[in-house]
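What follows is part of the complex, with its chains left where they were.
For reference, chains read A and B in written order, and residue numbers begin at 1 within each chain.
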Amino acid sequence: MITETFKPRFCETDALGHINNVSYSAWIEQGRTSLLMERPDVELEANSNFVLAKLEVNYLAEGFFGCIVETQTCVSKVGTTSIHINSKIYQNGKQLIDASSILVYIDLISKSPKPVTGELRKLLEAI
Amino acid sequence: MITETFKPRFCETDALGHINNVSYSAWIEQGRTSLLMERPDVELEANSNFVLAKLEVNYLAEGFFGCIVETQTCVSKVGTTSIHINSKIYQNGKQLIDASSILVYIDLISKSPKPVTGELRKLLEAI
């Protein structure tokens, strides 16, 4: 699991006075990229990438400007040709968001799904 | 159903060369607000509002800058205290997104769900 903290931006609020729902999609993406694109140990095979196929976001409570955000991102399942990533977002210990992303492992030449195997699979199962 | 068309913005693309996944959340929100906040015939009761509880987005195909976007937004279900909104997004007749939003009808004083009844219910069932 990767835990990150940051300050929400004022432009991420909306006229209802709270964090706008769209902002959470950006925060969830940030957790995913920290997991899959920025870890030196997570090496994808050549001409391969994880492509977002489905995002499910549950909005559990309102978030606010002026309060540190904590995101927790982990791989919740490694399927044959896909992975599931779970994202939890908190402010002051209160959970705001529970989200699930499904990413398909794609061969970028043939544009078709390919199996997650070998070292990559072991590593993802351990995150 | 409400159909809207607009041009994607260059800032909505990302370094993979296509429309970034977060941009779709904004486009889906725009369809919801066109349905619920901008139609003069959709009048919510005093101190009441629809609050987003869940968003599910299926990414079916890549979207690109330089090509008109069409969004189709409709109420797919009127529940006891909630509604489901379906959003489809197209470019050149190809469907990029199929999304479902669940919004709960909330009494803003008590912060608790309230039934969707009467004229509002009839109207939403007909959209």
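The criterion applied here is as follows: contacts are C-beta pairs under 8 Å (C-beta built on N, C-alpha and C of every residue); 3 or more make two chains touch, one makes a residue touch a chain.
Since the structure is predicted, the reported quantities are computational estimates derived from the model, not experimental observations.
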{"item": "Number of identical chains in the entire complex, 2 depicted", "value": "4"}
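The rule is short, and it goes like this: only the chains that are shown with their structure count from here on.
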{"item": "Where chain A and chain B are represented by their mean Cα positions, the distance between them in whole Å", "value": "22"}
{"item": "Sites on chain B touched by chain A in the complex", "value": "20-22, 25-26, 29, 51-59"}
